[in-house]
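All protein chains of the complex are present and in place, except for one that has been dropped.
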Amino acid sequence: MSVTYIDAIREAQEKLLRDDPRVFLYGQDIATFGGAFKATKGLADAFPGRVFDAPISEDAMIGMAVGAAIEGLRPIVEMQFADFSSIAFNQIVNQAATHYYRTGVPIPLTVRLPSGGTPGSGPFHSPSMDGIYAQYPGLIVLTPATVSDAYHMLIDGVALDDPVIYCEHKFLYRWLKSKSINGDHLPIGQARITRPGKHATVVAYSAMVHEAVRAADRLASDGWEIEVVDLRSVKPLDIDTVLASVARTGRLLAVGEAFPWGGVTAEVISRVTEEGFHLLDAPPLRLNAHDTPVPYHPKLWAAHRPTPESICEALRKLLSF
Amino acid sequence: MSVTYIDAIREAQEKLLRDDPRVFLYGQDIATFGGAFKATKGLADAFPGRVFDAPISEDAMIGMAVGAAIEGLRPIVEMQFADFSSIAFNQIVNQAATHYYRTGVPIPLTVRLPSGGTPGSGPFHSPSMDGIYAQYPGLIVLTPATVSDAYHMLIDGVALDDPVIYCEHKFLYRWLKSKSINGDHLPIGQARITRPGKHATVVAYSAMVHEAVRAADRLASDGWEIEVVDLRSVKPLDIDTVLASVARTGRLLAVGEAFPWGGVTAEVISRVTEEGFHLLDAPPLRLNAHDTPVPYHPKLWAAHRPTPESICEALRKLLSF
Amino acid sequence: MPADSDTQPFASGWTIDRDFLRSTFRSMLSARILENKLSSLYKAGKIVGGVYLGKGQEAVSATLGTALKQGTDIFAPLIRDQAGRTAFGEPLIDCTRTYLGAVTGPMRGRDGNIHRGRPKDGMPAMISHLGAQLPLVAGMLFARRLKGQLPGVVGATCVGDGATSTGAFHEGLNFAAVEHLPLVVIVANNQFAYSTPNNRQFACSDLVDRARGYGITGYSVDGTDLLACANVIGEAVHRARLGAGPQLIVANLLRLSGHGEHDDGSYVPDSLRSGHHGRDCIEVAMRQLVENHIATIEEILTWQDETADAVQRAVAQAQQEPLPDPYRESWTALSTSFPTVPNTHPALA
Partner (left out) sequence: MPADSDTQPFASGWTIDRDFLRSTFRSMLSARILENKLSSLYKAGKIVGGVYLGKGQEAVSATLGTALKQGTDIFAPLIRDQAGRTAFGEPLIDCTRTYLGAVTGPMRGRDGNIHRGRPKDGMPAMISHLGAQLPLVAGMLFARRLKGQLPGVVGATCVGDGATSTGAFHEGLNFAAVEHLPLVVIVANNQFAYSTPNNRQFACSDLVDRARGYGITGYSVDGTDLLACANVIGEAVHRARLGAGPQLIVANLLRLSGHGEHDDGSYVPDSLRSGHHGRDCIEVAMRQLVENHIATIEEILTWQDETADAVQRAVAQAQQEPLPDPYRESWTALSTSFPTVPNTHPALA
C-alpha cells in the first residue's frame, strides 16, 4: 500500500471536512467529477452540501470565499490550474490579503493552486506562482514537497486564521509515493533538512527538493556531502534553518522552478547574505527556470527548469570556489 | 519655467502621438477629462480619434490593446492606479507577456501604472507593482526617477517592440520639477550613477532615488561619500553598472518602496553576491517597505516606506562593518 | 438547507409605512449634513487623501439602508452610501474617525474615508476595486446558508453605472443567480463614471436589461424620488427576503457633486443638471413628506438641527482622538504569529 501526493491532498480534505464543520470546498468540477486531478474524488458524495461546483468565475470564486471566511467558515478553493488564479488576482492580493490589516477580521481561506510544470502542459498550465503571492503582505505561501507535508500542511494551513496559498506540485501528484501519510510533522514556518551534508547547502522547495536530492546523490559518488534544505513554506521563510545549514557548509545554492527574476531564490540569497555573510565561503548561487514562458514540448520543458544535471553543474561550480 | 514629472509624461505622449501614427492612448477618463492625474490633458482635442475613454474594464482594456498591437499599432494604456492592473493581470502576464515567445509576433504595448504611495492614498492606491511584473518573462519594467527619464523612457519604451510596464511614481508627479525635460538621455537598460561616491553604494529606483540622495547628503556632513545608483529599469536590470559601483565602494545597500519579500532589492542583492561576491567588504543590506498593506494615515504611510532617516541608519550600519 | 422558492416575481405584500419614510429621510438629511461638513474639512486641509460624496443619491442609499435590518442583514456600501450607512446603523463617529484617521476608528488609520466597515457586524469594508464587493456579499450569504442561517436574511450592495462594466460585477451577479441567493444589487446610474458618460460605458438602452441575462428580477426606479425608491427598493428587499433570489435595481439620478471633492464635475452638461435627474432628492423628499403629512416642516427643521449637532460632535470627538503612531504600529498583516523555529539539523537533534 502506498499513498501518492494527490492522495494525501484528498485525504487531508476528507479529514478537514470530517473534523471541522466550518470547512467547505469550492472549485470548478470538484463535486461529482472529483476535480480535474481527482483531489476531491468522492468527497461531494461523502459530505453532501459541503462540496460545490463553481462557475468559470475565478474572481467571484475568491470573492465569495472571502465573504464566507468573514462569516467564520473555512473555504478551501481549488483553482483548476494555478495560472487561473491570475484572474482572481485582485480578490487574492487586494481583498483577502489586506483584510486583517485593514479591519482586524482575519480571512481563513485556503486557495489550492495546482502548480508547476509537467511534460506537455505548456505556458498556461505550468507556472509556479509562489514568488508572486509571497510578495504580498497578508498571505501565507506553502509549497509542500513530500506526501506527508502535502497532507499535514494542508490541514495545518486550513487551521491558520490567515489566507493560505497552498501550492501543490502537479508533477508530484502521482509520481510521488510514500509508504505512509505520516512523516515527521513539522509546524508551518519550519524548514526541513531533507538530506544532511557538510560541503554545501542546497535550498529548494516543492518538486525541486527531489531534483536537488538526486543531484546530491550523484555528487555523493564523488565524495561530496550535500545538504538539502526543503523550505516547505516560502512565506514565512525559515531563514534560521537555512542559516544554520550554511553555517555548517559555508556554501549555498538556491534552486527554484519559478522564473528567474526575483522570487524565492532571490529572497533566500539576500536574507542569507544579509544575516549570514560571514558564514559564506563562496558566492551564493541561484538556479531557476529560464526567463521564458514554460514551453509545451517535453524536451524544451525538461531543459527549462533546473534538472539534476544543471544542479550538479551549479554545485560543482560552487564547490570549486 | 520648470517642468514637472507629470508634465514630462504628458509631453512624451504628445510627442509620440505627433510623431508616430501607430500610437494611440486608451484609459479611463483620459480623453476630455485628461486623466485622473491630467497626464493626457488636452491630447484628445489635439489628436482627434487617437485618445479614448475606456469602460471600467481593466481586463478588456489590456486584452484589446494586445489585439491592437498584433495589428501593428502601439497602444499606451493608462491604468487609473497601478493597483487596478491586478484586474488585468491575466491579460498582462499571460496574454501580452507570452505572445512573442509563443507566436513570434511581438506586442508593442505600453501600460502606464501610476504607482507608489502618497499621503492618504491608502492600501489600494499606493503599491508599487514593479517586482510583480518583473518576475514574468516577456515584460520590460521601467521605473523612471527623474523628469527627463519620465520623458525619454516613455518615448523609448513605446519604441520597443515588447510589452512595457511603465511605473510612474505618483509622489513625483508634481513634486519633482526640473529646469528642462532634456537630461542625459541614457538608453533603456542602463542604470545611472546619480551621485558619485566611494564609501558605499545605494541602489535605488523611482521615488527612492531621491530619498537615497537625501540620505547621502546627510551623511556627507560626516565625511561619508555615498554613491547612488538609479536602476531606471528594473527589468532589464543593469547589474554591470551596479557591480562597477560596488567594485569601487565595497558596500551595497538596496532600497525599494515595494513590499519586503522578494522584489527588486532581492534581485539586485542576489545578482551582486553571485557575480561580485569578492567585491563586497560587508554584508549587502536591503531596505524595503514594511510587510503590511500601505496604510492610509500619512503618519503611518511615512514610516511604512524607507525614509532618509532609515536609509541613513542602514548606511551607518553598512559603513560600520 | 431549505430549498429557496423560484425566481418568478410575485406580490410580496410590501407596503411602506410612515415610520419607514421618516426614518429614511432622517438618514438622508444626516448624510447630507455630514458630507457637507466632510467637504469643508477636506477643503480646509483637515482630511488627507480624498472625500467622496453621495449628494443626490441619498434617497436610493437611505432607502436601502432602512429596508435592511442591522444585526441580521448584510450591507456592503460603496462610494456614495453615507445615507445608507447611517440608515443601516453605522454611527457617525465611525465616519469621522475614519476620515480623520483616528486610531479609535474601525480602520485605526490603516484605511480611510469610504473604505471602512465592520465586517463582523454585517457591513464589509469596501476595497477600491469596483465590483469586488458583489461576490463577497454573495459569499457571506452563501455561508449563512451553509450555517443554516439564511432564511429571512438579505445581503445588499450598491455599485455605479461604471462598475457594471467590471468582470467582478458579472461574475458576482452570475454566481448569486446560480446559487439563488438573496442578494440585492442597486446600480446607481448617475450618468457618469468619474468623467465618463454612459455612452462610453455601455450600449444597452437600460442597464436593467441585464437582469434577464442573469435570470433575476430587474427594476428601474427614479432615484430622485423617495416614494418611488421606497416602493421599488423596499419591494426588492422584501422579495429577496422571501426567497425570490437576486434582485437588480437600476436607479436613475445624477451625482450632485464632483467625483470626489477634488473634482468640480464640470464635464456634466448643464442640460443634465437642470433636467429631471438633476433634482435634489432631499428637496423632493421633503416636499413628499410634507405634502403627504408624513412630517411637518417644523419636525424637519428640528431633525436638521439635531443632525447638525450630532455631526459637529462626531467631528469634534474624532479630532481630539489619538492618531496612529508608527512606533506603536504592529506592522504585521497576519493574525498568525509564527514562532522562530529551533534548529532542526539532524546531526544536532
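Each chain gets a letter, A, B and C, in the order it is written, and its residues are counted from 1.
Quick note on the criterion: contacts are C-beta pairs under 8 Å (C-beta built on N, C-alpha and C of every residue); 3 or more make two chains touch, one makes a residue touch a chain.
In this text the structure is predicted, and so the values were computed from the model without any measurement.
Among B:His169, B:Arg192 or B:Arg251, the one in contact with the hidden chain is B:Arg192. By the touch rule set out above, subunit A reaches the unshown chain at residues 28-29, 32-33, 36, 53-57, 59, 81, 83-84, 86-87, 119-125, 290-293, 295-300, 302-304. Looking at subunit C, the residues touching the absent chain are 7, 165-171, 174, 177-178, 180, 199-205, 207, 209-216, 245. By the touch criterion stated above, the residues of subunit B touching the omitted chain are 24, 49-50, 54-55, 57, 59-73, 90-91, 94-95, 97-106, 137-138, 140, 160-162, 186-193, 196, 236, 238, 240-241, 244-245, 248.
Please note the rule applied: only the chains that are shown with their structure count from here on.
Both subunit B and subunit C are touched by A. Mean C-alpha position of subunit B lies 35 Å from that of subunit C. Per-chain Cα centroids separate subunit A from subunit C by 39 Å.
Once the centre of each chain is set as its mean CA position, subunit A and subunit B turn out to be 30 Å apart. Shared interface positions of subunit B, defined as residues touching 2 or more other chains, are 59, 83, 86-87, 123-124, 290-293. The set of subunit C residues touching two or more other chains comprises 107, 110-111, 115, 127-129, 167-168, 332-333.
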